[in-house]
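A selection of the complex's chains, in situ.
Going by the order they are written in, the chains are A and B; count residues from 1 in each one.
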Amino acid sequence: MEASRPLDALNKARNKKVIVELKNNKQFVGTLISFDIHINTVLDDAEERIDGEVKRKLGTIFIRGDTITIINTV
Amino acid sequence: MEASRPLDALNKARNKKVIVELKNNKQFVGTLISFDIHINTVLDDAEERIDGEVKRKLGTIFIRGDTITIINTV
């Protein structure tokens, strides 16, 4: 079996719900539509959350990869 | 169907209204004119907003890509 790569985990999460956390501690929840090698990421039906509470509904958002700390597949 | 890429979402938003948020928490609203692979972005009829209030009207602005956190298509 060949070793898996980190982007494989993101590929499996396409069209599923993910939580994206940013360096500024903002947290976005939405459906993972796409990502690239810079980890630039597009979420659909995105919501910004603070302490688990929905702060605002955002529709489609593009997140610049270098601002991301973790992506949690849920 | 081939997998979509993050810049596809920005391409769809050309000539439409977007909200761009920066690492310094500033927020700019305007019409998306252009972007490149660094996510350098040009907005027309741009306004800076704070807590949803228009702070200043700016006309055309060039935003350096590495300062952007998210682009919200609205």
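Keep this in mind: a contact is a pair of C-beta atoms (placed from the backbone, for glycine too) under 8 Å apart; a residue touches a chain by one contact, two chains touch by 3 or more.
Everything numeric here is computed off the predicted structure, so don't read it as measured data.
Copy number for the full complex in this structure file, with 2 chains shown: 7.
One rule holds in what follows: only the chains that are shown with their structure count from here on.
Taking only C-alpha atoms, you rotate subunit A by 50 degrees to land it on subunit B; that is to the nearest 5. Work out the mean CA point of subunit A and of subunit B, and you get 18 Å between them.
Residues 3-10, 23, 25, 39, 65-66, 68-74 of subunit B touch subunit A in their complex. Within the complex, the subunit A residues that touch subunit B are 14, 22-24, 26, 28, 33-36, 40-42, 46, 58-64, 66-67.
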